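Reading through the structure tokens given below for one structure.
Of the protein chains in this complex, one is absent; all others appear in place.
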Amino acid sequence: MDFSWVPAYTGLFLKAFGMTLRLGAIAVFFGTVLGLVVGILSTTKNRILKPIRVILKVYVELLRGCPLLIQLFMVYFGFPYMGINIDISLTTFLVFTLYSGAYIAEIVRSGIESISVGQWEAGYSLDLNYMQIMFRIILPQTIKLALSSLVGFYIGMIKDTSLASIIGYSELVRNGQSIMNQTGRPFETYIMVGVCYFIICYPLSKLVPVIERKAARYDRA
Amino acid sequence: MFLDWRYPIDHIGELLSGALLTAQISLICFLTSLFLGTLCSIVRYSKKPKVLYILVSIFVEIMRNTPLLVQLFFVFFGVPQLGISFSPWAAGVLVLTLNSAAYYSEIMRGGIQSIPKGQWEAADSLCLSKTNAFIRVIFPQAVRDAFPSIANQLVLLIFGTSVLSILDVRELTQTASILNSQSFRSMEIFTFVMLFYYAVTALILLLTRLVYKKWFASKIERR
Partner (left out) sequence: MIELKNVHKNFGKLEVLKGVDLTVKEGEVVAIIGPSGSGKSTMLRSINHLETIDGGEILIDGKVMGGSAKQIKEARLNLGMVFQQFNLFPHLTVHDNIALAPKLNHRFEKEELEKTIDELLTKVGLLDKKNNYPPQLSGGQQQRIAIARALAMKPKYMLFDEPTSALDPELIGEVLRVIRQLADDGMTMVIVTHEMSFARDIADRVIMIDGGVIIEEGPPRQIFSSPKNERTKTFLKSILEREESVKEGLFTTAGIEIEE
């Protein structure tokens, strides 16, 4: 085992790490926004909104029901085929945002629906309207409930960015492959790549139970 | 933009055999990783023997905090540097099994931890050995409690098989890629495959709910 070459490649590792984090951050940020919107809309009971709810449900079910890689391939191969040409970065951002949006929408939706109906009743009886109840009463409680699931999902998202390497996005794994070819040392290369993911994911994973405990701090035992 | 939906149908044979391989790999990895994961969960739960606990914990944390793809490349490209080489299929099955086992370890550990202490005490006071207490009293209840998570992880496992398409494993995703490179009928092929996976997922979730209702819930309703 020989790690002596690692310092020489630090720059490359850091750049690739940055690309991974960039993709992760975009997926997390935009995915959360998208997921919140879709999740909240999914819980409306309005009859007029029914067609939208159906479309959203199909979106969520489909994207949660098949592998991320298939979704990447679909956009990466399918779009040019249909005449839409966008660069790899944009493709990747798009797919990852839609993917995480679907999962987060489901987390948000089930969170909202698990808030007892009594909260809504209390809100309406206090003459608050839907928006006020949703944003001031329901959502804060939902976030509290769903926080640990969300963080868990975010950790998974960081790891899933590795799949972007398959369609050519230049993140850790993709650069790992070229480093492996240059140094001829795949064993050490992939250990280093793994370490990069580990130092982000492991601390975050230790954070999850802490969040759970803090979120439940004022709940009655 | 002419979508030729006949294309995937003409090649349904290849897609189905890809799907079959996906199913085979999933089944093997599921059963093996569930077994291995349960063993790990026992060690993680009881925290003894100390050395084994530390080793298992390191294993679990590494597998859960690094991507599947990296683990796959490590086994397929990295380990041969030390002299041990794997066929694509073997690397795939090995990595998927170990990866899934780490998750099942934590799932089962959570299940075991959720069993009230009184169950252990009752088993103890009835002179059941620790092994018998675990197998007959604790484990069945842990499986029942963890059932949704177990099914969910199975779905993730099936999705994980698609990553094996990177190596020379002719499962569903790779079959689709190959067909795609032959014909470039991307939209049709991948839509088909997407629906395939979705059907499998929906089926498993349906089965899960049925099994759950039949096996477990029926014992709870008050007569």
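Letters A and B name the chains as they come in the text, with residue numbers starting at 1 for each one.
Everything that follows uses one rule, which is that contacts are C-beta pairs under 8 Å (C-beta built on N, C-alpha and C of every residue); 3 or more make two chains touch, one makes a residue touch a chain.
Every value quoted in this text rests on a predicted model; they were computed, and no experiment measured them.
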Shown chains touched by the chain that is not drawn here: B
Just to verify: which one of B:6, B:136 or B:213 makes contact with the chain not shown? B:136
Tell me where the left-out chain touches chain B, residue by residue. 116, 118-119, 121-122, 124-130, 132, 136-137, 140-141, 144, 219-223
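Just so we're on the same page, only the chains that are shown with their structure count from here on.
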Contacting residues of chain B [partner chain A, same complex]: 1, 61-62, 64-71, 73-74, 77-82, 159-160, 162-163, 165-166, 173, 176-177, 180, 184-187, 190-191, 193-194, 197-198, 201-202
Give every residue of chain A touching chain B within the complex, in rising order. 61-62, 64-71, 73-74, 77-78, 81-83, 155, 159-163, 165-166, 173, 176-177, 180, 185-191, 193-194, 197-198, 201-202, 205
